[in-house]
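To start, I am sharing the structure in question, which I have written as structure tokens.
The complex appears here without one of its protein chains, the remainder shown in place.
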Amino acid sequence: MEYLSSDKIGIIDFTTSEVSEEPLDEELVRENIGGIGITTILHEKYKEDDPVVLGTGLLTGTLVPGSALGVITARSPISGKVVHTPLTMYTGIELKYSGFDYLVIKGKAQNPVYLWIHDGIADVEDAGELWGKDTWTCTDQIRKLMGDDVIQVLGIGGAGEAGSELAQITCNYWGSADRWGLGKIFGEKKLKLVAVRGMGLIEIAEPEEFVSQARSMIAEFRSAPFSGRQGVGDLLAELGHEDFNSWMGPLVHRHKSCFNTPIPTNTFLFLDEEPQLMKESEKDEPGVLVTDPLALLALKNLGLSAKDAGEALKACAKQGIDPYRVALLAQENGKTTLQDLLGFLPEMKASPEVSYVQEIFSPWCPRRPLWGDFGIGSDESEISQWWNRRQAVAYIFGIHPIFALMSPQLSEDKLLELAALGTDIEFDSNTIDKIVGRLID
Amino acid sequence: MNKSHNYTTFYGLSVDILGALGGRGNTSQHDHTKEQYDFCRDHYPSIGIYSGGGASHSWLWFVDLFDRFGLYNVHLISEVEIKSGAIEPLDVLCVSGGDTFRIAESLGKEGSETLRAFVEGGGIYIGACAGAYLPLKSSKQPLNLFNYVDTKIANVTKSLPQALRMHHKFSTPYGCEFIFHPVRDAVELSIGDLPPFYSTASVVAPLYGGPPMIPSSQCEVLATYKCFTDKTVFLVDRDLAAKTVINKAAVVRKEMGKGVLYLFGPHFEHPHYRQANKLLLKSIYWETNERKKGIERARPFSYQPISNSRDFLAQLKRDLSNSRIVATSLEMLPVYWIIGRKVYEPAKIREFLEAIWKRIHRLEKTENIFLKDLEQEYLQSLGSRLRDLVRELKRSIDEGKDTSELAAILFADLNRFSCMFCNIYFRTMMAASTMGE
Partner (left out) sequence: MGIRIDPIKCTGCMACELVCSYHRDDAFAFLSACIVVYRAKEKKDYFGVIVKEEESLVIARPEGLEIKGIGAVDEEAEGEGDSSAKPMLLREACDLCEDVEDGPLCVSVCPHGAVYTE
């Protein structure tokens, strides 16, 4: 596989400590495109070993707007189904440029280990010094050890180590879209974290045309309905929760985009520092990046203040525990103050019942179009069907799932066209139908 | 002449240039192992590139140049090889940029004598920038040991003009005078009608502190500074720059005994200046044709391919990848070091690493890699050491510590590592190309 690819699948077996490689077959891409189109095939191939498959979309890390996405495909501890977690911020691109297109992690290690992925090399390292430490400490230590502060860290905290069903795989210091308890699987494998640094180069089959089309879309998006909206508050307002901006406004520092995503979907709250401060804060931990709007909503619904909700998010991120389900459990158990909630965290082992248990795409992503017209009505089942397909397409091509809700211009035809321009592969027009048909039953 | 040709180098290893070239029939001092590779070397000029004391990193450009044109009979050498006369069998010796005084100090009297003997015996000396200053007549010690070419430079002055910019690269003290650099970057040269340059009217090449020379009857002027380009950076006002540089000699040629010296003010070996590259290569081909040193046909190649090349390369690549990651994170930091008399920036670390990095990929594709004695162990331990050093450097910078000593050690090791790697690389590529791999 020559284009938009590192032409490498890494297979890491913790039981045997073996690392092996396979090339990425062009035929595989022609039939399955990328992202979950291929992670599912790899998961199926190695399913005896209960693998965790990391991957990236075919278009991830290119100039196509919103092309930020990495994915984790694994069997969810709470449902037993093969599910997918989107990886946003910079983790998707770091994976894409790391020299691997896909990583299959299987088996169980005897002692705690971590994976260091760099330049097409997968190193299994001893995590004795890291096990037992929270995700923030681990991220800091890995970055210090490797000498680079932009290394992306997919890790677990105390929750994953303790086998909690609420355990989340976190991204650096922040919560991820993992609603499935995949942190528990990492914990079972004694895998503390996966550290990734991408220094590679991605070739494009028809660079001029590809870039020209991407640039046109970027220009188009400048006048899209979402233009000018920023962050978690505006997102939630669009979902009908108008008071978010005023509730958390006093704590908002800045908004952050995921890679190449025209609208910032993350908001940094300063909990322990003056939010107006633009200079570098002298505090080591001035606040928290809100990457999970629906979790924030759930915490607000508990009756917490914005500051307390922020503290709760920070504590959950450090522990590597899903804040959305934490809020649900807290509600169920009457733990409606910050102190009570934090005190109850270590006891949160069994997942509360959730409405999404039969699904496969992370419900971290809101379930309807945002600032975009996709020509669907207001019928709930129609929207649900549309949403599932739209998520599937996003996870296959590598588009930020939330951005996918606002970008009708990134139609399936367009994405397929870009994929063809990028790779010189002639995709069948019904390829997406076939893949989606296989994924969604 | 029964000289032993095994020398302990700057790198602490025995490097046998003659062994690499196959010797002149005197192979009894080498271990003959079962597998030997015969190949014909007479159409590859044997080239030495100086990377020892006083050399900066621009020797990497010579490496790049010869690599690109498939000239693999290349040896990275230090002052040790020059002082001991081990360069004698080479056709060509290239000395690129750096600190001229330090190069002269490193070579010393011994080096000056063997260098002279090398050229007089038929060797071709290619000097660029500092390498051009070195053999120019000078009264200053220890440069006065290398007075091979009686030609003056135009950029020396008793009272230094005001620098408009880039103060740290503007001038060098020269006794009680100063050498100053009026311009940097691309300049346009007009070509004379003397061989081997005579087929081009003009060429653009970059000046990074090299000399504008005053033409004299002492040597042939192959190219003169014609005019500045829109990329030229002025460190003094335009008039003074023009007065100092324009119409002065940019490239001169001087025969000495049976050999010849080419002195280049600008860096004709710079990878972005292809036309200049071609002229430089043309000179080398032309001169080696004229004065074959008599190295004969097929010689036994006395290195053995290592059996675990995949593992060896994998480990090297791992360490290099780790070092490169740190080097990249250092790049944007506002830190620099003064080592010797030169300014080193973090980007320079990457420069060495990138040169090796791209060549590791090529080595991965060859079947056999040729190493000698302890080279494998040494290179591997140096690779890990570099990784640890560069990580320590980053940590220390982050903690606000003084890193000048650490940086000096790092750059010295980096140079050592790069030279050793390049030697292995060229040796392997030479074998591969002759084996038709």
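Order of writing sets the labels: A and B. Residues in every chain begin at 1.
Operating definition for what follows: contacts are C-beta pairs under 8 Å (C-beta built on N, C-alpha and C of every residue); 3 or more make two chains touch, one makes a residue touch a chain.
All values derive from a computational prediction rather than experimental measurement.
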item: Candidates A:14, A:46 or A:97 - the one touching the absent chain; value: A:97
item: Option touching the unshown chain, where B:237, B:331 or B:377 are the choices; value: B:331
item: Selected residue (touches chain absent from view) among A:284, A:373, A:426 or A:441; value: A:284
item: Of A:76, A:213 or A:260, the one touching the omitted chain in the full complex; value: A:260
item: Contacting the left-out chain in the complete assembly, out of B:75, B:116, B:226 or B:267; value: B:267
item: Those residues of chain A which, in the complete complex, touch the missing chain; value: 61-63, 65, 90, 93, 97, 136, 149-150, 172-173, 198-204, 207, 211, 215, 218-219, 221-222, 230, 253-264, 268, 270, 278-281, 283-287, 289
item: Residues belonging to chain B that touch the chain removed from view; value: 56-58, 60-61, 97-100, 129-130, 133, 165-173, 179-181, 184-185, 206, 208-210, 233, 267, 270-272, 328-329, 331-332, 334, 336, 338, 341-343, 345, 347-348, 350-351, 354
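As a working rule, only the chains that are shown with their structure count from here on.
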item: Geometric centre distance via CA averages, chain B-chain A, whole Å; value: 48
item: Residues of chain B that touch chain A when the two form their complex; value: 314, 317-318, 321-322, 324-326, 328-329, 390-391, 394-395, 398
item: Contact footprint of chain B on chain A as seen in their complex; value: 118-119, 121, 123, 144-151, 197, 199
